[in-house]
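Following this message is one structure expressed as structure tokens.
Note that one protein chain of the assembly has been removed; the remaining protein chains are unaltered in position.
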Amino acid sequence: MKMTKIVRTTADLFFPFCLVFGLYVVVHGHLTPGGGFQGGAVMATGTALLLVARAYDDVTGRIRKGAMKACEATGLMLFLLAGLGGLFHGRAFLGNWLAQAGGLFGNRVELGANAGDLYTGGLIPLLNFGVGIEVLGGLTVILLYMLSGIKEEKK
Amino acid sequence: MMDTFVMRHLPALLIAVPLLAAFVMPLVGGAGRVARNAWVLLGALATSAVGLALAWKVLATGTVLYVFGAAAPHVALPMDSGGIPIRIIFQVDALSALMVVIASLSSLGITIYSLAAESKQSGLETFYAMLFLLVAGVLGMVSTGDLFNFFVFLEISSLAGAALVAYRVDKGVAVEAGLKYALLSTLGALAVLTAIGILIGQYNALNLATLASRMQFTTLDKLALVLLAVPLAMKCGAVPMHFWTPDAYTTAPSSVTAFLVVSSQASLYGLFRILFTLYGPLLSWATFGWFLIVLGVLSMFVGVTMAIPQKDVKRLMAYHAVSQTGYMLLGVGVGLAVLGNADALAKYGKTAMAGGLFHIINHAMYKGLLFLTAGAVFYRAGTRNLNKLGGLGHDMPWTMVCFMIGALAIAGVPPFNGFASKLLIYESVFRFSPFLSIIAMIVSILTLASFVKVFHSMFLGPRRAEFAAVREVPAPMLAGMALLAVFVVAAGLAPQPFIDRLIQPAVEALVDRAGYVAAILGGI
Partner (left out) sequence: MSSRLLLALPYFTVVVLIVLGLAVMLSKRNVIKILMGVCLMESAVNLFLVATGYRHDAVAPIFTNVPAGPMALPTVQALTLTSIVIGVATSAMMLSFAMVIYRKYGTTDIQKIQKLKG
């Protein structure tokens, strides 16, 4: 089953925007509503969009199941290792050992109302990244699996 | 240095190690069979080592607290929190330690067994990832001190359990059982979540100790109690909510079934924790004690009577599992019924609870062993139908010995561990109500009769032509069975050290509600 050219082109155009918006939600997870799961789900929506607009085989050429499974494992590993990192800094598991330590997300949080600084939060953005990658992988694998079922029944 | 570091973070490692094992599994799976098996073995050994070390630490030094995300693992009440625990806290007391020991020993045995038993299946990375998730879920359920965290681990173990039940598609039958299990678990978990919503809406807390200290027992709390107790009773397979057990236990791979038994006992732990610690003295002792006793007697009797006519050996064992759960409910129920009466509690109440809790660990071992032997028979003979099996004792002597040990233990024959715990239950329950004790004995006799029949139709008789190719199962499967069998025999020959070191502290922990609260809130 193929949609018209208009639908396919629009889906192709929207796909990168889905990814970028998902990434935005992941990155700003510690400042605004959203976070790893929501952003990952937004990114996976891009795959759903392509799957609806195009034929299944067409999509699997671009988005590979193996890569997505690797994404899933990598995201979970990142989460776990970030959590274990606290142990080596005298803190508990998932203790925020990166907060206010300088570095990428290590700025001090200003007190009171402010516009929000992206480079704060320490461990939390890292955990968001982990979850985001994991959810992107996991949901995409589920989508690919379920829509492959539809294809088989068509035959 | 290293060992103090590990000892300090044991509760975190208890969850992190199996999760790490599960998450790396898809990556290791690509590196070949040997690498995968080595990783599985390493993960299982590490998990069990952490579990046993944690239990040892708890029994040696008292309740272990672990505060996730804190500046230091033992700071339950941060300076700026206003006297409220704001983080997820693992609170491992002696009762949790008992459950951790069960899960550790059992998971090690079944993992070694499954290395050989599942080797012919495909998609093994997923299988082992799910198995480790199931182990992590069960370990989390029994060691967390946070109600919502308990719900999350309950869901993890349910999801992984359902996926494992459906793992061997088996013409769709296994998937059907998996769907049934998943559906019921989800409904149960939704009820638990609603109860959590009711509690947090009233008391603004999720920590069990904090909730216990604030509990008012309003009408809403009573509703929450029902919403917590009924799903947990369902998940532990108590009659009349046992209908999922035979399907799930039968169709799951045998190694998984052996661990599903442990997972349902984690729900049993949850039920006891809710009744004793969360609600505690606000309950009417007699009413809820009798609630557990009635559930227990029903489970014992209905389970064993449903088991006798079964033709499928695993289905038969599943009904026996329901029946044996009844003993645990009966023992602890008698303890709960006399909890308000210090005299009766000291005379026989604590002995009954000790019997019930000792039966939990014994049951996990001998029932796991029985399911593993059933899996071994299925592995070689290719059928679970008792009418078609026969004469396997000639070719599978070690499996037969393991089966005999398990069968005699479940029937409560001395000198196996089932006898040790059942004796405690008979004695103490007799002083509470002779009638209940007699029912328990009759159920044991019926169990023995049922297993004599199974033993006869599986192992005895002449060699059969269709089983000419049957040999003894591979060494890893025997090793897994032997690990559990050794425990069954050891705990049967010398039960007293187990009771003194492991069971009595657990009973004290279950009764000592104030101690559980004080461990977090510092005696407020």
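Things worth noting here:
The letters A and B name the chains in turn, as written, and every chain counts its residues from 1.
The rule is short, and it goes like this: a residue touches a chain if its C-beta (ideal position, glycine included) is under 8 Å from a C-beta of that chain, and two chains touch if they have at least 3 such contacts.
Because the structure is predicted, anything quoted here is derived from the model rather than measured.
Here one chain is not drawn; of B:6, B:59, B:75 or B:175, the residue touching it is B:175. Across B:36, B:315 or B:384, the single residue that touches the chain missing here is B:315. The chain omitted from view is touched by exactly one of B:12, B:40 or B:166, namely B:166. The chain that is not drawn here is touched, among residues B:35, B:183, B:282 or B:438, by B:183. Listed here are the subunit A residues that touch the chain not shown: 31-33, 35, 37, 41, 109, 113-116, 139, 142, 145-146, 149, 152-153. In the full complex, subunit B touches the omitted chain through residues 148, 152, 155, 159, 162-163, 166, 169, 171-173, 175-180, 182-183, 186-187, 189-190, 193-194, 196-198, 200-201, 204, 206, 246-247, 250-251, 310, 315.
We adopt the following convention: only the chains that are shown with their structure count from here on.
Spacing of subunit A relative to subunit B, judged by their CA centroids, is 36 angstrom. Note for the complex: subunit B touches subunit A at residues 5, 9, 12, 16, 19-20, 23-27, 66-73. The touching residues of subunit A, counted against subunit B in their complex, run 69-70, 72-73, 76-77, 80, 83-84, 86-87, 90-96.
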